[in-house]
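To start, I am sharing the structure in question, which I have written as C-alpha cells.
Missing here is one protein chain; the remaining ones are kept as they sit in the complex.
Per-chain residue numbering starts at 1, and chain names A, B and C are given in the order in which the chains are listed.
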Amino acid sequence: MNKGRMEAFSDGVFAVIITIMVLEMKVPHGLDLQALRSVTPVFLSYVLSFVYVGIYWNNHHHLLHAAQRVTGSILWANLHLLFWLSLVPFATAWMGENHFAAMPVAVYGVVLLLAGFAYFILTRRLIAHHGTDSLLATSIGRDRKGAISLGLYLVAIPLSFWKPLAACGIYTLVAIMWLLPDPRIEKMVRE
Amino acid sequence: MNKGRMEAFSDGVFAVIITIMVLEMKVPHGLDLQALRSVTPVFLSYVLSFVYVGIYWNNHHHLLHAAQRVTGSILWANLHLLFWLSLVPFATAWMGENHFAAMPVAVYGVVLLLAGFAYFILTRRLIAHHGTDSLLATSIGRDRKGAISLGLYLVAIPLSFWKPLAACGIYTLVAIMWLLPDPRIEKMVRE
Amino acid sequence: MNKGRMEAFSDGVFAVIITIMVLEMKVPHGLDLQALRSVTPVFLSYVLSFVYVGIYWNNHHHLLHAAQRVTGSILWANLHLLFWLSLVPFATAWMGENHFAAMPVAVYGVVLLLAGFAYFILTRRLIAHHGTDSLLATSIGRDRKGAISLGLYLVAIPLSFWKPLAACGIYTLVAIMWLLPDPRIEKMVRE
Partner (left out) sequence: MNKGRMEAFSDGVFAVIITIMVLEMKVPHGLDLQALRSVTPVFLSYVLSFVYVGIYWNNHHHLLHAAQRVTGSILWANLHLLFWLSLVPFATAWMGENHFAAMPVAVYGVVLLLAGFAYFILTRRLIAHHGTDSLLATSIGRDRKGAISLGLYLVAIPLSFWKPLAACGIYTLVAIMWLLPDPRIEKMVRE
C-alpha cells in the first residue's frame, strides 16, 4: 500500500490542528496595552503548542520519509497519533485561558504523554513491518529522545498540582530538546 | 480523468472534518476534576466520530487505490458521501452536549445511515465504470460489512427513542466491526 | 510554472470552505422535532452552498486538467475566484439564519455573481495564455452555461427584494443546470 495518501491526509490534519489553535485566541475587548497583555497567557500556550505540533510534523516527515510501505495497522497507529494531537488545541486553550492553573497544565501533560506514546507505537508498527535491520529501524534507533520525553512528562504531570509553572518549564525543556538539531538523524538522512 | 485530485480534495475534507469536531469540545469553566468530567460526554462522542471518520477515510483510501479512473458521476457520488460526513461534527456536538439524549442519538444514526448509503452508491458507480470483473469489483466483493452496518443503523435509529444508550452501543459495535482487520481485503491488496 | 501547487492550494481552500460552512449550523437548544425543524433553513442553505462549491470544484478540476502551465496573473485570477467563494459561508449563514429574508438572499446572489464573474476571468486568462486554438480554449468553448448563470443571477438579485423565495428558486435552478451531466465536456475529456 502506498504511503503517499497517508502523508497527504496527515499533512492536512497537522495543518488544520496548527492553525485552528489560533482561533482560541479570542480578540480582546479593550484597545490598549492592557487588552493586549490579557491575551499573553493564551499567546504563550499557543507558541508552545505550535512548536510541539511543528516538532511532531517534522518527526513524522522524517519517519515516513524512511518508510517504504504502510499497512492497515500502520494507518490506524497514525490515526491514533493524530487523535491525541487533535486534542492539543483544547488543552492549549484551557491552559492559556486559566493562566497555567494546575488541572489544565496536568491535562496538557497527559495529552503530550499520550501523543508521545502514540508516536512510539507508530514507530514500533513501522519497524515490525520493515524489519529491525531496515534503514527505517536504524534511523529510529533506540529513540532515546522519545523515552526521555515520556519520562519528563511523567514527572511534570504530578508536579502540575504542586508547581504548575515548573511543569510548564519541563514541557518547554522537552520542546527545546527536540528543536536542537540532531546530528545523528541529519547524518542518517544524508546517507 | 485522473483520480489524484479527487483523492487530494477528499483528503482535505476528511482532514478538516476530523479536526474541526474538536472545536465543539468547549473549554470547561471550572478548574477541577468536576470541570473535566463535564466534558466527558462530548469527549466520548468525539472519540466515536473520530473513529468513524477514520474508518471512512481508510475505506475510501482502499477503494480509490483499486480504482483506475473517475468520471463526472463518480466525482458527484464522492461529494455526496462527503456531504453526509460533513454533518458528523454537527450530530456529534448535539449528541455529546445533551448526554446522549434520544433525538440527537437518532439523528446521529440517520447521518451514519446516509453516509453508509452514500458510500454504497459510490462503490456501485465505481464498479459500473470499471466493470464487474475488475480488480476493484472483486476487492469490494459483496460488501457484507457495509450491508450489516446499514441494517444495524436501521435497528438503532428507532431504538434511540426507547433506549438511546443501547443505540450508541450499536454504533460502537459497528465501529469495532470495521476496526478489526479484514484479512480478505488485506489479502486482496497484497495480491 | 507548474500547475500542481496551484491545484493543491485550491483543493485545500475548497475543502476548508465546504467544511467550515457546517460550523454555522449551530447545535439547537431543544431535544425534540421542533428543535430539529429550527435548523431546517440553515440546513437548506447549507445544502445549496455545498452543491455550489462542489460545482465550482468540479469545473475548476476540469479547467485545470486541460491547462498546461500557469503564470503569475493566472495565480491571481485563481485567488480572486477563491476570494469570492470564501464569502459563501458568510452569505449562507446570514441567509439561513434569517429564513431567506430579502437582503441576505440578495447578498448571496451578489456573491454568486462575483464568483461566476471571477471564474469567467480565470478562463479568459487561461485562454489568453494557451491560445484560442488550444485544447483548453476548445473545451471551454463559448461557455453558454456560464453566461446563462450570470444572467440568471442578475435577474435574481433585484427579485430578492420583492420575492426572495423566487430568487432562491433561481439559484437552485442554476445549480441543477450545472449538476446535469454535460455530454459536450465529458466527450472532450474522453478525447
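Assume contacts are C-beta pairs under 8 Å (C-beta built on N, C-alpha and C of every residue); 3 or more make two chains touch, one makes a residue touch a chain.
Just so it is clear, the model here is predicted, and its values are computed rather than measured.
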Report summary line: The listed residue (C:89, C:109 or C:146) that touches the chain absent from the view is C:89
Report task. Would you mind spotting which of C:17, C:51 or C:64 touches the chain that isn't drawn? Result -> C:17
Report task. From the listed residues A:41, A:54 or A:72, report the one that touches the chain absent from this view. Result -> A:54
Query - Contacts of chain C with the absent chain, listed as residue ranges - result: 1-2, 5-6, 8-9, 11-13, 15-17, 20, 23-24, 71-73, 75-76, 79, 82-83, 86-87, 89-90, 93-94, 97-98, 101-104, 107
Query raised in the report: For chain A, which residues lie in contact with the unshown chain of the complex?
Result: 7-8, 11-12, 14-16, 18-20, 22-23, 25, 27-28, 31-33, 35-36, 47, 50, 54, 57-58, 61, 65, 179, 181-182, 185-186, 189
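Simple rule for what comes next: only the chains that are shown with their structure count from here on.
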Query raised in the report: What rotation angle, rounded to the nearest 5 degrees, superposes the C-alpha atoms of chain A onto those of its identical copy chain B?
Result: 90
Query raised in the report: Using mean CA coordinates as chain centres, what's the chain A-chain C distance in Å?
Result: 37
Report summary line: Multi-chain contacts in chain B, i.e. residues touching at least two other chains, fall at 8, 11-12, 15-16, 20, 23
